[in-house]
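Below is one structure, written out as structure tokens; comments come after it.
Only a single protein chain was left out; the remaining protein chains are all shown in position.
So, subunit A:
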């Protein structure tokens, strides 16, 4: 695939991205093409509007929040490394990789912890490290259809927070969040095979 490797050279900082995210050359190339395809006006970066153009995202209840997660800290431009960094969270977990990993290096982006952290950030909008009942209620409102009344929603939100909340502060911290999901197969539920 001679032509492909020359394309790889077009990706700026390809080596550092690879090291940081762990994507294979082929995946990175595919993502780069997708990045360019999304960037319709050829600016070299993506704006919120570009992502909002994806029709399927418009009918996804969490679509807006996910778009927001691509733009951390209120920035308005999404460059390719940033794009890939977020998607790296969804790489399937490779257990051999895990075993060979140098424990001194930072955790790979697709570790269980980091996947959970990504999900946590979707809930915790004000970034205070806790999901309050209010934030839980907001997410519930997004995800539940209109035929459920607000009282029912409130009691569900109450219950959810109470279930996970161990120290009784009325909010779910990241550790409590992790604990409540310890039985769930996060590696499978938050991975997309194509991103190997």
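Everything below uses one rule, namely that a contact is a pair of C-beta atoms (placed from the backbone, for glycine too) under 8 Å apart; a residue touches a chain by one contact, two chains touch by 3 or more; residues count from 1.
Convention: contacts and distances are computed from a predicted model.
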Margin query: Can you work out the missing subunit's protein name as recorded in UniProt? Choose among "Small ribosomal subunit protein mS31", "TBC1 domain family member 19", "Regulator of G-protein signaling 11" or "Sodium/hydrogen exchanger".
Written below: "Sodium/hydrogen exchanger"
Note to self: For a quick check of understanding: of A:25, A:47, A:114 or A:138, which residue touches the chain that isn't displayed?
What the structure shows: A:138
Next item on the list: For the chain that's not shown, point to the residue among A:15, A:151 or A:167 touching it.
Entry: A:151
Note to self: By the contact criterion defined above, which parts of subunit A meet the unshown chain? Give residue numbers in ascending order.
What the structure shows: 31, 34, 37-38, 51-52, 54, 56-66, 68, 74, 87, 90, 92, 119, 122-123, 125-126, 134, 137-156, 158-160, 162-164, 179-185, 187-195
